[in-house]
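What you see is the complex with one protein chain gone and the rest in place.
Up next, chain A:
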Amino acid sequence: MSIQTPLSPAPPTKRAPTAKRRNTRARRDNRDGLVMVLPTTVIVIAVVIVPVLWNVVLSFQDLSLLDIRDAGPFQSLTMENFVRVFTAAGFWQSIANTVVYSVAATVGSIVVGLVAALALRQPFPGRGLVRAAMLLPYVAPVVAVAFVWQIMLNPQYGIVNVWGQQFLGWDRPIDFLGRAPYALITVIAFEIWRYFPFAFMFITARLVAVPRDIEEAAIVDGASALQRFRYVILPQLLPVVALLSVLRLIMTFNKFDDVYLLTGGGAGTEVAAVRVYDTLTGRFDVGGAAAQSIVLAVFLAVCLLVYIRFFVRKEDRA
């Protein structure tokens, strides 16, 4: 996006307007533009910016949900929440869970999305339909799909366990959502299932724009399909894969509903967002919840800065 200040001299056009006209036009643009973004800016400030700042304040206050009604915004500040959060049993475990969960789900969904995009690259009859079906998990309501997964994975009557015992020779049903190592793997699989369509969409869109001539030249040179992927297509996809990684990592890191609905945060799946929720509504510990969410946001901000520092710059140079 080119950045131009409103009054910077415009390049000469064919119908060169007088300087005065251009000036009023620029001024009008400026005024109209400000008026038009005003409602958005107001609502974003009211429902996002102010609450975030308030969250920062809350994180330094010792408040419980019960005394929140009488508490003013400038109650005495304390570092106690952070001390308590960092030393609480389970906090570091939840951070570790979150990291494993978000990294594995991000990598998994991008890899599956990439494979799907490549498999559907060449046209075949019914491709449009298959493509549309591929996006179902992404558009469907999370509550409904989490619930179907729960039923399918149920140890008593879940079809996965029934079939697993019948056809795969499992000795006993696996409690996919209730036992420690399985539960985390299952919520990761769910996340990959639900979000590979997102990667699939972006990578497909990018594949369309890969110039055909380089690839044809590679075919003439006798490059195999794998070589063409490795040396021609993959480099073209890297920027979009990097973007996807950041987007998905941020989104998954904050994920609440998927994990909460599948396991309620039990059996070794307590991720940070679920912990914030539990701290807030289960223990009525407002300050603690605020402090934990701040730690989360800071972690993400650092990730984002790293991305901008190392990836965005490189692309600009290339």
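In this text, a contact is a pair of C-beta atoms (placed from the backbone, for glycine too) under 8 Å apart; a residue touches a chain by one contact, two chains touch by 3 or more; residues count from 1.
We adopt the following convention: contacts and distances are computed from a predicted model.
Its UniProt record calls the unshown chain "Carbohydrate ABC transporter permease", which is the correct pick from "Na(+)-translocating NADH-quinone reductase subunit A", "Acyl carrier protein", "Anti-sigma regulatory factor" or "Carbohydrate ABC transporter permease".
When the missing chain is restored to the complex, the residue among A:Val47, A:Ala89, A:Leu168 or A:Val220 that touches it is A:Val47.
Looking at A:Val85, A:Ile110, A:Val145 or A:Ala267, the residue that reaches the missing chain in the full complex is A:Val145. Which of A:Val85, A:Ala105 or A:Met134 touches the hidden chain is settled by the complete complex: it is A:Met134. Mapped onto chain A, the interface with the missing chain covers residues 1, 3-6, 26, 28-37, 39-41, 43-44, 46-48, 50-52, 54-55, 58, 65, 68-69, 115-116, 119-120, 130, 132-137, 139-145, 147-152, 156-159, 162-163, 166, 193, 197, 201-202, 204-206, 208-209, 222, 224-226, 239-240, 242-243, 247, 250, 253-254, 256-257, 261, 272-273, 276-277, 280-281, 286, 289-290, 293-294, 296-297, 300, 304, 315.
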